[in-house]
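All protein chains of the complex are present and in place, except for one that has been dropped.
Presenting chain A:
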Amino acid sequence: MSNETHIPMRPVWDQPDTSRIPFKVYTDEQTHQKELEKLFYQNHWCYVGLEAEIPEHGDFKRTVIGERSVIMVRGADGEINVVENVCAHRGMRFCRKKHGNAKEFVCPYHQWNYDLKGNLQGVPFRRGVKQDGQVKGGMPKDFKPADHGLTQLRVAQRGGVVFATFDQEAESFEDFVGPEMLHYFDRMFNGRKLKLLGYNKQRIPGNWKLMMENIKDPYHPGLLHTWFVTFGLWRADNRSELKMDKHHRHAAMISTRGEGGKNAQTTGVSSFKEEMKLHDPRFLDVEVEPWWNGPTAVMMTLFPSVILQQQVNSVSTRHIQPNGHDSFDFVWTHFGYEDDTEEMTERRLRQANLFGPAGFVSADDGEVIEFSQEGFEQKPFHRSLAELGGREIGDTDHMVSETLIRGMYEYWRKQMED
């Protein structure tokens, strides 16, 4: 295949398995449109936010599912609703504020107004105008406001995190996540109220799946990320496990920090810096928390929309928001827990310097995704290799494997090729 330079119209898998991934899955706009439909708008629960972002009645946050703008709002009854940000009348994306508080939603164009569940309440001049004793204009007699609400999504809340789906037929959120992943989800979101610390946002010029893969790839952190290798946060000789749901779409990479420092595993790892000492050790002032139950890092991918991060004391959600096949916005929401001491909040904030678009660790990831996309675009007839740990798919008790990536594409092919 490497001498083949014919550019195919669609991704072509040259094996029955998914150990070789055609570059075309990252470069084809039509494939991207199909992904939005099959993976973001049907059949899947997507991340929208945290309950802590909208604590009061009427609080709302504008966000996206795939490439569709939605509003997460706490209604007058305290319930959380998610509605699509497109007016039922002329289709305007009416909500322009990123967050705020509202009693109702009004599209300014023709003042159609909706309650916080998205039901149409009023249409100006619905019954026309009275002139010279006659009623002129207005909506037809058979116009039913009930038929013209905003698109209302199904909402699921668990542990303070809010998910939604456009798909009225989709399985329950719990079935979607599956028991294997719910275990780790509940570990991080164990019912304590969350405390919002703020956002980091970056636009990464690469296909959105590359970010899912990045967090299904335990091979790179101990090689690319000097801080992880040198300080033992994540490296090949740490105790670790890779786990998936039964569909292989979601995954957790679970790791326990080792001693750091030099040993047989760091020989030849060029990013390992034996002499490196921090001038200010507070960046890594780690305090073990009881809820960890052991692992110092659990990185979860809930396909297709979100990554849940615990890296020592730094916890965040990372929301994937595609814009086209070759770019996505990556929105990090950092939080803590209601019972955090001031010191713990400071610790979480300091450790956040490792993550996000300027992070000592994570800045690398955005860069390698950008350059991977460049490679794919120039060679769309080629494919990448994901054979580490074999060609089969299954949970492991080590991190020298690309099994999670193979698992995700096995699922992807089933969804996309039927």
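Everything that follows uses one rule, which is that a residue touches a chain if its C-beta (ideal position, glycine included) is under 8 Å from a C-beta of that chain, and two chains touch if they have at least 3 such contacts; residues count from 1.
FYI, contacts and distances are computed from a predicted model.
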Which of "Salicylate 5-hydroxylase small subunit", "Electron transport complex subunit D", "Sulfide/dihydroorotate dehydrogenase-like FAD/NAD-binding protein" or "Rieske 2Fe-2S domain-containing protein" matches, in UniProt, the chain that is not displayed
"Salicylate 5-hydroxylase small subunit"
Consider the whole complex, including the chain that is not shown, and state which of A:V70, A:C107 or A:I204 touches that chain.
A:I204
Which residue of A:R68, A:R350, A:R391 or A:R413 touches the chain not shown here:
A:R350
Identify the residue among A:K273, A:H382, A:H398 or A:R413 that touches the chain left out of the display.
A:K273
May I ask which residue of A:E180, A:E370 or A:D395 touches the chain that does not appear here?
A:E370
Candidate in contact with the missing chain, chosen from A:V12, A:L224, A:V269 or A:V286
A:L224
By the contact definition given up top, give the residues of chain A that touch the hidden chain.
98-99, 196-205, 224, 226-227, 271, 273, 276, 278-280, 282-283, 329, 334, 345, 349-350, 352-353, 356-358, 360, 363-364, 366-368, 370-371
